[in-house]
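Here is the structure we will look at, set down as structure tokens.
Now for subunit A:
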Amino acid sequence: MEKKEVFGENTRENIYHCIKCGLCIAHCPVYKEVLLEEATPRGKVQLSRHLSEGNLELSEEVKEAFFSTCLLCGSCVANCPSGVHGDHLFSGVRWRAAQRYGIDWKKKMMFQILASRWKMSTSAWFGKWARTMFGGSWIESKLNAGALNVERIPPFNAKPFADTVPEVVKPEGKVNAKVLYFHGCATNYLYGPIGQAVVEVLKKMGVEVIIPKEQSCCGLPIFMSGERDSSLRCIRDTLKLFARKDVEAVVVDCATCGAALKNEYTHLLRDLRQLGEEVTDEEIAAAELLASKLKDITVFIDEHKEWLPKMKANGAKLRVTYHDPCHLVKGLKISAQPRNLLKAIPGVDYVELPGAIDCCGGGGSFQVEHADTSRKITRRKVDHIAETGAKVLATCCPGCSLTISNHLDPAIRVLHPVQLLQKALNG
Partner candidate 1 sequence: MSNANQMALALKEMVGEANAILDPDRIKAYAVDGMAPKAVVAPGSVEEVSKLLAYANAEKLAVAPRGNGTKMAQGGVPRKLDVVLSMLRINRMTEHDVPNLSLSVQAGMTLSALQEKLAATGKGSFLPLDPPYTSQATIGGIIATNSSGPQRYLYSTARDLLLGLKAVSPNGDIVAFGGKTVKNVSGYDMTKLMIGSWGALGVITEITTKLLPLPEASATLLVSFETLAKAGSLTRKVLHSALLPSAMELMDRKASGQLGEKEKYLVAFNLEGVGEAVERQVPEIGEMGKKEGAVDTKVLKGQDERSLWLRVRDFALVTKAPVILKSNFVISGQAEILGSYEKMAQDAGVDCAFIGHAGNGILTTYILENGVAKTGPLVDLIGKFTAEAAKHDGNLVVESCPSELKAKISVWGQPRTDMVVMRRLKEKMDPFDVLNPGRFVGEL
Partner candidate 2 sequence: MEKESMISELVRLVGRENVLSSAMHYRLYEYDASLIRSKPDCIVLPTSTEQVAKVVKFAHDHKIRVIARGAGTNLSGGSVSIQGGIAIVMTKMNQILDMDIENLRVVVQPGVVTLDLKNVLAKHGYLYQPDPASEKVTTIGGNFGENAGGPHCLKYGVTSNHVLGAEIVLADGQVVQVGGKSLDNPGYDLMGVLGASEGTLAIVTKAVLRIMPKAEAVKTMLCIYNSIEDGGNTVTAIIGAGIIPATLEMMDNLTIKAVEEAYHVGFPIDAAAILIIELDGLKDGMDRVTERILAICREHNVREIRVAKDQAERDKIWAGRKGAFGAVGRLRPNYLVNDGTVPRTRLPETLAKVVEIGKKYKLPIANVFHAGDGNLHPLILFDERDKDELERVHAAATEIMKVCADMGGTISGEHGIGVEKLHGMSMIFSAKDIAAMKRVKEAFDPLNLMNPGKVLPETEKAA
């Protein structure tokens, strides 16, 4: 059996706090569909134990279990009464599995691209061009990327969002605060309007927004896949640009990026250091600084709602419901603020979504590689949304937006709460 340590010491300690009570099973979206013990967080913690203690070989089957029956949604972590960080264990196993079995070359290429800003924008441009040239409704409607129907993936932004805004956007009049804006890949290449809305709303609130041009991927999709080298590059690049004391906050519009910057960077750097990687104290301090400044955009707006200009009602009522992204509600423990924001918008008829905190089933590449399971989970979400009669589904994660909108009745729009706020502020 392999004697290479699978986990850093702190991470490994989690194993011994799992009392196998099984309460996590009730919250695992994959288990609901699969009903096998390997799909349970508890099962994976026990497998982690045996891998760590050398009682179980890291076989293909084990690797499969950790990739195909887990969305790394963090639902188990949020509900484990003993506070076991299953997600740290599982991504640790994925890392060793990736080292042993390699990562699919397509994925590896994708990660290389994500990790490099210029590579990313080039390929995004290329992708857009290719889609314009060779795509078209007929072809795309026949194409599936796993559970995703290609036709219903939003078109690439005409220009990456970062190219449509200056590096610093100053408000008119008094500057109430300065923030850094980490927009992430999704907004940059697919959801430009979200970025526009964030900047516009902040500007109207009298906030100076700094949008570093050199920013790249947060790295989370990369290290969730077990690829730690490229992800380290992303982390270091991000820290250089965003770990600053002179701003009030670092805001994000994507729950996944938020969880990465607030929770995962510090954990990963410490873990890697315990496993022998060269990580400096300064880097860890920078990660902690960034974590302390990180706020989801809805949290920042909610904390400073008095800076918002008055909004007028125009009589029309729009029924809106809200989906809690896993990384926001379970990872960052944020659920009230997006709702506060929505309820404060005149003209919004807010209705609570049954099962609002249930995972959307996307899980980044999970929906591409494990389409069956993903589809079943998304189906439940889509059914619940239909139950509410809402015309708009609001959510704070472009990943969730991508997944849900791909399967939802096209008459229901999927928007970031900040976009609704932007509309209301514009009258």
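The criterion applied here is as follows: contacts are C-beta pairs under 8 Å (C-beta built on N, C-alpha and C of every residue); 3 or more make two chains touch, one makes a residue touch a chain; residues count from 1.
Candidate selection criterion: all candidates are chains of the complex that A comes from, given by their letters.
If you're wondering where the values come from, they're calculated on a predicted model, not measured in any experiment.
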| item | value |
| --- | --- |
| Subunit A: touching candidate in this complex (1 or 2) | 2 |
| Subunit A residues touching candidate 2 - in the complex, by the definition given at the top | 16-23, 25-26, 35-38, 43, 46-47, 50, 55-57, 59, 61-62, 65, 80-84 |
